[in-house]
Structure formats: C-alpha cells, structure tokens
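A short write-up of the structure that comes next.
Note that one protein chain is taken out, while the other chains of the complex remain in position.
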Amino acid sequence: MAINWFKYSSPASFYFLAGKMIPFFSIAAVILCLAGLYIGFFVAPTDFQQGEAYRIIFIHVPAAWMSMFLYVVMAMWSGIGLAFNTRLSSMVATAIAPTGAMFTFLALWTGALWGKPMWGTWWVWDARLTSELILLFLYIGFMSLQAAIDDPRRADKAGAMIALVGVVNVPIIYFSVKWWNTLHQGASVSLTQSPKMATTMLTGMLIMSLACWMYAIAMVLIRTRAVILERERHTAWVGELQGAA
Amino acid sequence: MFLWIIQRDLLLAMRRRADVLTTLFFFIIVVSLFPLGVGPEMNMLRIMAPGVVWVAALLASMLSLGRMFSGDHLDGTLEQMLISPQSLSLLVLGKALAHWLVTGVPLVLMAPVLGIQYDLPADALLVLTASLLLGTPVLSLIGAIGAALTLGLRGGGVLVSLLVLPLYIPILIFGAGAVEASTAGLGAGAHMSLLGAFLLASLVLAPWTAAVSLRISME
Amino acid sequence: MFLWIIQRDLLLAMRRRADVLTTLFFFIIVVSLFPLGVGPEMNMLRIMAPGVVWVAALLASMLSLGRMFSGDHLDGTLEQMLISPQSLSLLVLGKALAHWLVTGVPLVLMAPVLGIQYDLPADALLVLTASLLLGTPVLSLIGAIGAALTLGLRGGGVLVSLLVLPLYIPILIFGAGAVEASTAGLGAGAHMSLLGAFLLASLVLAPWTAAVSLRISME
Amino acid sequence: MPAFLASIMPTLQGSDLACVRGDRQLFKHVNFSLETGGLMQVQGPNGSGKTSLLRMLCGLATPAQGEIRWDGSEIRSLGGAYFGAMTYLGHSSGVKDDLTAIENLRISSALAGAEIDGEKAHEALQHMGLGGRELLPAKVLSQGQRRRVTLARLLVCGTVLWILDEPLTALDTTAVKLVQGVMEQHLKQGGMIVMTTHQEIEIAAVATQRLQLA
Amino acid sequence: MPAFLASIMPTLQGSDLACVRGDRQLFKHVNFSLETGGLMQVQGPNGSGKTSLLRMLCGLATPAQGEIRWDGSEIRSLGGAYFGAMTYLGHSSGVKDDLTAIENLRISSALAGAEIDGEKAHEALQHMGLGGRELLPAKVLSQGQRRRVTLARLLVCGTVLWILDEPLTALDTTAVKLVQGVMEQHLKQGGMIVMTTHQEIEIAAVATQRLQLA
C-alpha cells in the first residue's frame, strides 16, 4: 500500500487543493455574472441596427469562445496525459468535456435564436455554423467513447486520440469567417485593432466572458474531484477520507 | 509484408463476396432513391447529383468500417499483428488500402453510371469520378482511426459514426464542391488539389494514429 | 401475448440502447450531410427537404430490418415462437410494431427539428411529420416480410434490400409527394389518404405474409 | 554472467511484476529469469493470471509494476527486434474460418515476418498430421485440427522464444506427443519456452522452472 | 427389455449410424445403446468425427444413414419432448461476451426451458468457483472461468441426458475434480452422459462404455 500511496499522491493532493479553490471561483463567477448582466441589460445602449435583439451577444459570444477554448484545453490535457502517462491530466480532460459540450450547445442555441430575427432563418449551412456543429459532435464523440470503455486507462488514451485529432476543427471555426465569405459576423475583438463596438457593450461582453471562465473553472474542478474519487476509490487515502467523514 | 496484408484481405473479401456487394448495392440504392423522393425535374437533379453521390459514398464507406478490424480482433489475428516485427503503421496502411480496394474502388467505378442517371455532363462525370478517386481512400484511412478506437466496444456502430463523421465532412464538402465548381465553370483545380492534400496528409498521419489507437484498444 | 411480445422487444431495445441510437443517429447524419454536399442554398434545400428526409427514413428503417428476427433466430427464441399455440401472425404484428416503436417513432419525432434546418415552413413541417407517422409503420410491416424471407441466409443484407426496396418505393413517392403537394398549395389530402390506405392494407396483409415466410424460412 | 555474453545468449527476465485487472490485483512481486534452453511452466488455477502474465511477456499488455527485459533491455523499447525473436500462440487460435489451412499458415507466418513458400507450409502441415486437409477451409476442420494448424507455425517460425498459452487443448494423445517432441527439439537447440497448461506433461529441458501464481 | 418399461427408463440408441462430411466418410456402422445411469465415452483422434456424432445425437445434424432413438422413437419425430430431456454443451462455450456470468447462465437456462431465479444462478456459479465474479461481463473472464460459466448449466438444468463435448478443456485440476463429481452425482441419480475428452479421466458409473471412432 505504501507504493500506491506514493503513486496516487498527485491526484490526492490535487483533490484537496481543488477543494480549497472551488469556493473562490464560484463566488467570482456569481459576482461577475451579476455585474455583466447589469451592464448588458441596464447600461449598454440599444443597437442602432439590431435593436434589442443584439443583447443575446452577452451570452452568445462568451459561450462560443468557451466552447472553442475548452476544447483546446481538453485536447492539451489529454495530450499531456497520453505523452507522459500522467493520470491527473487525463482526468481533468475528462472533466472538461461536459462543460465544453454545454457551452457549444449554448452557442448554437443562442446563435439560432439570434439568427431568426437577424437573418430570417434559424439555421444556415454556413462555414462557421457548420463547424460549430461539428465541434458539438466532437465533444459528444469524446464523451461517448469514454463512456463506452470500462477500463479508465484505455478510456483516457482513446479519448486523447480523438481529442487530438479533432483539434484541427477549432482553427476552422475561428477562421471560417475569414476563409469563406459567410453570413456570420467577423471577429470584432482582436488584439491588433481597436474594438468596433460601443465600449459598454464590449465591457459587458468581456465581463460575461470572465464570468463564464470562472464558472467553467469551478465546474471542472468539482467534476475532477468526482472523477478522482471514482477512479481512486480503492486507495488508502480515499478510505481515510471516508474514515474521517 | 504490406502486400501480404492487402492480398490476404482481398482474398478474404473474395471468400465473403456478400459483404462487398452489400456496400456497392447500398451505394446504388441511396443514389437511385433520390430522384424518386425529390421528383424528376432534371435541373434540380443535376444540381443535387454531386452531393447525393458523395453522401452515398460516405455512408457506404462508413457502414463498412466495422468490418475493418473486428474479424481479426475476434479470432486473435490482431494480437499476432501487434506483436509482428513489422511496423504496425504499415500494416494498418495495408488494411486501410484493402478496405479501399474492396469498398472504395467499386464505388468509384460505379459513380459515372449513376451520374448519367442524373444527367450530368461528361466533364462533370469526369470530375466526379476523379474526386471520388482522390477522396474515398481518405475515407478509408480516417475510418481506420475510428474503427481502431471503437474496437470491441459496446455500441461500436454508433460510436464509429459519431467519431468519424466530423472528420469526413471536409472531404464531403470539397469533393462535392469540386464537381459544382467545374459545372459552374470555375474549374475544379483548387478543390482537387485540396483533396489531394487531404489524401497525402492522411496517408502520412492516419496509419500512425490508427496504429497507436489499436495498441491502446488492445491493451 | 401480443403485448408481451412488444414489451419484451422494447425491453431488449432498452438494454441495447446503442442499436436504437444507431438508427436515429444514422437518420440525423444522412439528413444533415446533404446540405454539406449540395451546398447551402436555402431555396434548393427547401425543395429537396421532403425527399431527403424520406429517403433517410427509408434507409434507416431498412438498415435495422436485419435485427428484427435475427437475434431471436440465433438464440433459438424464434423456434419457440413457431411452436407457440398463439397465432403467428399476431406475433409478427407485435414484432413489427415493436420495430416501429423503436426505429420509426424516434424518426418521426426528430423530423421536425431536421426540417427546420432545411428552412421548411411550419405547415410543411406538419405534413412531413404526419406523412412519416403514417408511412413508417408501413415500412416496418413490409420490412417484416423481407426480413422473414432472408432469415439466416448468406448475404442477407443485400437480399433484404433487394426484396424490400421495390415495395418501399411507392411509400417514398407518396410520402415525399405529400409534402411537395402541400408546399405547392395543392393540399396533401390525396397523398395522405393513399398513405393511410397503404397502412391499412399492410396491417391486414403483411403480418400474415410474414408469418408464412417465417415458416418457410425455418423449415 | 559478464555483460558481453548476454548479447550472445539472450535472457528473458521479469522483475517485480504485478498485474491489476479491473479492481483486482492478480499477482505481484513475480520474478524470474529464463535462459537459453530453459523452459518455464506457469502454473495456477483458472483466473490466476497466467494468460495475463503471458500477454505481458509478449508486450501485448503493460505490467502495472515492474519490468520485463530481453537481452538486458526493456521489451517495450526493443519493439520489432523483440517481436522478431518471439512467437506467441494464445487461447484463440487466430485461424480464419474462410481460409484454407495452408493459406492460414502461410499468412500467419508472413505476418510474423517469416515468409514461407507453399512447399514448406505443406510439409509443416503434413508433419502436424493434417496431410490431405490442407485445402479445406478452416471452418470445417475439427477443433483439434484447427489447433494443429496454429501449432504448425512453430515448425516454420525460426524464433528463439516461444510463448505458448495452453498449446495442448483439444489435441489428442498423438498430437500431444508430437508437440512435446517439437518443444524438446527446440529446447535442445537452445530455444526458450514459456508455457501454461492444465494437463500433466513432462518436457525434457536443460533447466525447467515452475512459476506458481496464487 | 419389455416395451412398457422403456417409457419409464428412457434409453438412447443409435443404430448403424454413418457420417459423411464433405466427400469424406468419417464413420459408419456405429451402434450403441445407453441406459439409465450409463456413461458413454466417445474416443478417437482429432477429426475422427466425435463432435459430428454428438451433434447428431442432439438433433443438430442428420446422420447420413441409420437412426437415433430416444425412448424408442426417432429423435426428430420427438422434437421438443426430446430437447426438454437433454442438455448439450459443445466446443464453443456459447457465452455472450457482453453479458455477466449470472445473466449468461440465467438466459441460457431459460432458453433451454428451465427458468431460474437469480438466487439459484448465484448458487450454481458459487459452486463452480465463480463466487465474486458473477457480475463481471464474460469478456473479462479467463478462459477457464468462461468454461465454468457454461458448465454451471449442468447444475441447474435438471435434464436426464447430458451430451458433453470436451467439457474439461481449459479447466484447472480443481475444476476437473468438481465437474467429475457433478457427473458422478448425476449418474448415480439415474442420469445419462455421452462425452468426449482427450484427457485421462475416471468417472464412476454403473455402466461405462467406450465408443472408439476410426
């Protein structure tokens, strides 16, 4: 048992560390969200082109960003897990997927609800929308693959393969508006150019993005803890945890 | 060695000819059903044709992926392949190629005939066949990854489609796009070279990825 | 007995949920792939939509026919059914109904969502769903005959499609035609009542035919 | 043994091996060293982990702990070099139902890196008592005949290390004698064998060791 | 024996049986008669037609010549009545990979017409030394454990005639003893067994006969 304890020490210490961090991120998420919504609904002015419908932007854009970003992070942790056989990083990747899938779904949903008043249709087969839909398939594929495999080690590795192969889709989503001329809006926030929209809108959007960040981190930490417990249920330290509880 | 694998898989396919025929027949059915569902207007059909043929090819290829490794898995041959001194990537390449010869090539040969049903002009037929010739091997190669990852899993059928489909979509878009571009008078060159690039990239990357996946699945 | 068969088949389907999902997922994939292949032009898509959805439903239903009897055949349950004192036709009706509940109903429920992707107007969506609701049970019933005839044959997959397809085609034509007629402002009534007639006829004839075919196959 | 000799007489060594399947620890602290001419019989009741150990030895599974060395280096790092020196015959016979005995033998040998011509394959099958059945598809062969097709590979493989998982199942007494003879011959020529069997069998070897699992 | 007794003590009789597989005549003029408490060991080298004979005996194959009678009537004509009195365990273990041991046992018993509850299945598996493994999917079981799952059916089937094709393959010595005990018990209670095996085994029976093929 002494050896096991040594080997599993890193998930164990992460478990306790994550437990300490979760409240911080949760509170930050709530506060930022409230602030963002306040700015979004009560400070930001009506858009002269789109009217009030544009207010969907405050969740559409953060959700879209998170969906892509979480996928990249997931692929990165999976890759690290595959290359160095570190169990914790694979567990984090496993924990990221559901949250990422949720944000992808939200980007699609809010986009569709925005598209109806703006473009006159719920859905078009344009490059960005299609590639975002593919992203949802990739997330679902990753989760179903892992769910279908009983052996966690194999599940981690197989999931990592699909995550890494699928990561090519993310640049396609991001640059699709540039590569193909589409209905969808181009990037209005970039590091090199000054922003094109009203500053209050931009602040609202950025604050909401930050809120989503905090929420995602908190969620991933909580889920990672659950995954750790599931996988390590036979180790001494989980037993001690129970003994103490 | 590489040749051995191809030869063996072809031999097996000859022995179980029904499997090969299923794929081809499925392809023909899908393509022929559409005019019935959509209506007989030739202009419509001509526009739809490349998309329909490509979607049918993609589905036919996807539905036959399950057989790529599962037979060898069940009877223990796959284990022997894993411990063969030969490179596993080469071996996977051989199997993917055999899969293509058995499922892809018949589709390519059949495509012009089906294209005629849709009243495609001769040059569009040529482009369609050429795009399938470049594209179908990519389907087999990418499919090998999915098949390797889902080896022996419950519900392998859904899973493999779920995993492989997102990766197939670019090929579909550019394959059908090539024909459309050529009929629109834009020239299929750009699309074809993209397909060629996909083929090269997947020839290099897919066998290796599938080999790694196989090792993961067999552990 | 009738209810018992349905209940048992549904239970089995729940256990192997992957099979049910395969059918549904296949349907969704086929429908979603077309716009990618054909191009994003909404006018085109709107015209194609009923045909595409109907062909996809037909294929999905056909691909799952193999499972209707083969599981019970392999594990000997079918033999037990043949020697059961209950009417075999009723039993076949039960199995066809279970097949429809497992493969047809999900398709019907999914169809409106997919129709929206093709930008179909609300009334066309309604007609599409209604035509599927009337048509898919006919597919299961006719399919039962084909499945019974090809039971345990080599290359059953090809055979079943060959046998069943010609019988499916009228349903495809009238099903897709209903939607087209309604969008063209002609009213879908005539098509729908034809579909209804097909349903009634196959409800009466198909179970009996399939039961006879089963006895022939199991001799 | 001095280091330079090791490369001439390869050894297979396992040190502190452990195996975990699911939630269950099958064995741990397993050590052995097998040298030229040596036979190792792995023994233990059903489910004790014999097959699992053998799969580790041929690199199909990774030990939960410990390492396996061939000729001084970890087998994973050797890759093809190790696989080229080893033949593994597992529970499932790896015989394709639709191919004939001779096709099965030629193809499985080619896969293992030893291509043989029809003549040689024919001879090997004849030796295994399959004369006259070479051209039947494997699916009509009897259980024991299928097993013989698998075992015929031993006659043509030319590798040093044989890893055999219950090679004697389904064989009749004549065939058991035959295989026993083949193994003894191999050991006499400096080969090495790791095997499991639930049947009583005496094989003459320079050094026989028994590894008992749980 | 007077005819009226036959219905109380069923006998299995084969008369002038012949088997042709492909263009090969495996055996002909095979005669036997098996009565209550009797054990018949079918012997012969690989490919001599033991499995073929056993498949005939349970109605899965038709003899090229001769007939098989149960209780005086041809087994084909008996149909379900015969199947209900017989249990056949063949080479391939008939264990579904995705089901657990307990599900496998319950389903295969139910198919054979003897539905059993979880309790009883559990007990039978326990008896076969699979305690604690009942809930694992069969694909992770070892070869011997799979075989034990198959054999567990013997404990719950309640049929008179057992037809066993190499029941002892892959079993360890403990399990062989166990199965031997089960068979002896069955014979003592008036059951009948037809079996093949290449292993040496002594089973105590009222009447043991050996049928030698080719």
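Order as written gives the chain letters A, B, C, D and E; numbering starts at 1 within each chain.
In this section, a contact is a pair of C-beta atoms (placed from the backbone, for glycine too) under 8 Å apart; a residue touches a chain by one contact, two chains touch by 3 or more.
The definition used in the following text is that contacts and distances are computed from a predicted model.
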Choices "Molybdopterin synthase catalytic subunit", "Heme exporter protein D", "ABC transporter permease" or "ATP-binding cassette domain-containing protein" - which one is the UniProt name of the chain not shown: "Heme exporter protein D"
Of A:35, A:147 or A:229, the one touching the omitted chain in the full complex: A:229
Chain not shown: contacting residue from A:14, A:69, A:109 or A:174: A:109
Residue numbers in subunit A that touch the chain omitted from display: 41-42, 45-46, 51-53, 55-56, 59-60, 63, 98-99, 102, 105-106, 109-110, 113-114, 116-117, 215, 219, 222-223, 225-226, 229-230, 233-234, 238-239, 241-243, 245
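Basically, only the chains that are shown with their structure count from here on.
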Partner chains that subunit A and subunit D have in common: B
Steps in the shortest chain-to-chain touch route ending at subunit D and beginning at subunit C: 2
Chain whose Cα mean lies nearest the overall Cα mean: B
Dominant chain pairing [most C-beta pairs in contact]: B-C
Chain centre separation in whole Å, for subunit C relative to subunit A (CA means): 38
Subunit A and subunit B: spacing of chain centres that average the CA atoms, whole Å: 33
Residues within subunit A bordering two or more other chains: 130, 150-151
Multi-partner residues of subunit E (each touching 2 or more other chains): none
Subunit C partner contacts - residues on subunit B that touch it in the complex: 17-19, 21-22, 25-26, 29-30, 33-34, 36-39, 44, 47-48, 50-52, 54-55, 58-59, 63, 154-159, 161-162, 165, 169, 172-173, 175-177, 180
Contact footprint of subunit D on subunit B as seen in their complex: 1, 4-5, 8, 11-12, 15-16, 71, 74-77, 79-87, 218-219
Subunit C-touching residues of subunit A, taken from the complex the two chains share: 121-126, 130, 133
